[in-house]
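With one protein chain held back, the other chains of the complex are shown just where they sit.
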Amino acid sequence: MVSASAYVPAIVLLPFVSFIVALFGRENLPKRGAYGGIAATAGSLALSLWVLLSVRNGEAFQETYYTWATGVGAQDWTLTFGALIDPLSALMLVIVSLVAMLVHVFSLGYMNDEGERDLPRYYAGLGLFTASMLGFVIADNLLMAFMFFELVGLCSYLLIGFHFREPGPPSAAKKAFLVTRFGDYFFLVGVVAVFTTFGTAAFAGAESFPALAEAALNGEATVWTPGGLAESTWFTIVGLLVLGGVIGKSAQFPLHTWLPDAMEGPTPVSALIHAATMVAAGVYLVARMYGFYVLSPTTMAIIAFVGGFTALFAATMGVVKRELKQVLAYSTISQYGYMMLALGSGGYVAAVFHLTTHAFFKALLFLGAGSVIIAMHHNEDMWEMGGLKDKLPVTYWTFLAGSLALAGIFPFAGFWSKDEILYEALIHGLDEPLILGAYVMGLLAVPVTAFYTFRMVFLTFHGEPRSSLARDPHSVRWNVKGPLSVLGILAVVTGGINLVPVQKIVPSIEGIDFLHKWLNNDWGGIEGLSSHHYAELDPYSSQYLFGGEVPTVLAGAAVSLGLAIGGLALAWALYNVADPDEHTDKLGGLKALLYNNYYQDEFQVWIADNTRAVAGGADTFDQGVIDGVVNGVSSVSLLSSERIRRIQSGVVSNYALLLTLGLTTLLVVFGLIGGWF
Amino acid sequence: MTDTDGSDRASAALAVTALFAVLTTVVVGAAGSFPDPTGFPADASIVHNIGYALFDIGLGEIPAEGFLAAFLIIALALDVALDAAIYLAKREDEGSIVSALTDGGRDIVAGDVAEREPADEGGDR
Partner (left out) sequence: MVPPEYYLVLSSAIFCIGLFGILTRRNALYFLMSAELMLNAAVINLVAFSFQWGNLTGQTFALFVIALAAAEVAVGIGIVLVLYRNFGEIDVLNAATMRW
């Protein structure tokens, strides 16, 4: 029986091959490269499912494929490419390849059927992105993760700027690249710091840097720290450095400004990259290095607080937006805030659970938005829509399922995952004020989320059509409805993988918290990367309200469900009428603040303008010193040749003279060596 | 024209003297190490023996290597040099030299060649 481990590189390489084929096949490919992409991602999905099954059977592994640099002397670090297949990465592989495949199928309807041009470039970009994201998921060391992290950023730039002939997309692509690159700068410094401190950047194994950090804090090992800093302080700093990249990539405050602009890209790209996978890369990285992060309570508190704050912050901005995809973009920022809240407050399983459910329902919502956009001939303004539910039934019902999941309504997937996040934050936060504050912000974001979600649903699908486009929408085909249906089903049932509250409340039911068992290495996994190991290390203790675990669970669930239904009810009252008004105008000046995103974009531009001197200095160094050295080397060669070639004067007597002198010198040299004199 | 001017002659003289000095030093240093010259037998005819060597006939008493191949190649080389010299000397606007010789000199005395300018009009400058 061939083991799945031999095929893990193929999971990454299949989409890469489709990238190459689309790049060189150009216009000659069937459907301009779509079929190649669909085949490649379907192949990756099949292999990922097989890997998932083999991990279920206890065959998790870590393997190094290629050593591309070995250290010398005292610094014997090796830089490698390898794969780490454990429960977390196997789960993520399935999520990424499934969403990628569905997006490829959807692209047939969104791009091919709409007659877009330059499609081979689009499918090449999607293929490269899928390959990079899958490579990031299986990465077994921080440097390899960083390299693929940058690659997905590059693919995001290429795909956002797909319609580069218009003014908006290239500018949005540059913004996305620059803002995430700013965070990645800190990430890179963090990677170097990890290497310098631990001598290794491996995620797993007894010699991995989380294990070494744990040993160092127990006094069993020594690691290098700069200037004699205490180890715990230094680990906090390193964790915060890597967090810079995470905040950029997962669009948390303050580096969230790129994600709404990234909606300039085609909608399938938004669904794949800016909903389900690339922005998940940051959260996945924290989960991957969780054994390192739990060792520093300060970093955990910062992660939780930033997450909770972002959840509320972005949710408020989503309330006033006019365009369908903009609401979903702010929703994405907000939901990733929830995941960071979970990670920061010790809810590892809750974060991964929400990552999974969010990937499905957010991709569903984006693809549904894409379907609406096709129907509305690429007009995204919700105030021009209305009454689409009769004309686009499949889209409506799946979009509704996704919205119910997003708002956190029982029994859809989002309810279970969001509820678990809030529960973990509550029980760990009763002793920690920062975590509690983050919990409160996350809780306040729940009704806001439900409100903006259902405002979006009612404005788009309910009521009377408000424009001729809405009265007579373009129809969509199976290649749009198929992925929507698959994701719609998943949005409903995915909650079933981790029905923790049910297990806690009903005493006779045991063992249905599958995700907990999966991430706890109950069915096999890599030593040291299990949720109980993290729970041992984290600085939190669980406190319960009202006398016990079960009342706390019930109270938490009731509060969050009640708030969600309250938000939904408000949206129902305001917007589920035949001809809704723009009620957000009643907010007055607050609306302007929210609509302009709290002026964060202007603030960042102001910062950039006022730090020109720093950039200027770096530019001078680059052009003067570095370029100067390179140009200087070449000018030495040019000048010396300019002088030396004047020996060739063309006059025969000169040549004869030089010959004579040369002969004499040669004789003298040979004579001295050979002892002729 | 005159020879090169003073400074060039000085440097040439210097180079040449240096070379002569090096060669002479080497020779003088090796002066004593040659054995006595083996001359040729008094009654042997050197010319005959050179002839035997050229044709690879081993009849002479004086030892020599065979030079038959070199002899033939030198003959070839001399032939080639002759042709090269003729070719280099040929003028472009003239017919082949052979034709000038077959008319009994009529061209030179009273034909095209006589009507042309004498070739040595330029003289020594």
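By letter and in written order, the chains are A and B; residue numbering begins at 1 in each of them.
As a working rule, a contact is a pair of C-beta atoms (placed from the backbone, for glycine too) under 8 Å apart; a residue touches a chain by one contact, two chains touch by 3 or more.
Note that the coordinates shown come from a computational prediction; the quantities given were computed from them, not determined experimentally.
A.B. asks: Just checking the interface: what residues of chain B touch the absent partner chain?
C.D. replies: Within chain B, the residues touching the omitted chain are 1-4, 8-9, 12-13, 15-17, 19-20, 23-24, 27-28, 30-31, 34, 36-40, 46, 49-50, 53-54, 60, 62-65, 67, 70-71, 74, 77-78, 80-82, 84-89, 122, 125.
A.B. asks: Take the complete complex as the reference. Which residues in chain A touch the chain that isn't displayed?
C.D. replies: Residues 645-646, 648-653, 656-657, 660 of chain A touch the chain that is not shown.
Definition applied: only the chains that are shown with their structure count from here on.
A.B. asks: Go ahead and note the Å separation of the Cα centroids belonging to chain A and chain B.
C.D. replies: Chain centres of chain A and chain B, defined by C-alpha means, are spaced 87 Å apart.
A.B. asks: Give every residue of chain B touching chain A within the complex, in rising order.
C.D. replies: Answer in residue numbers: 4, 8, 11-12, 15-16, 18-19, 22-23, 25-26, 29-30.
A.B. asks: Under the stated contact criterion, what part of chain A meets chain B in this complex?
C.D. replies: Touching chain B from chain A are residues 653, 657, 660-661, 663-664, 667-668, 671, 676-677.
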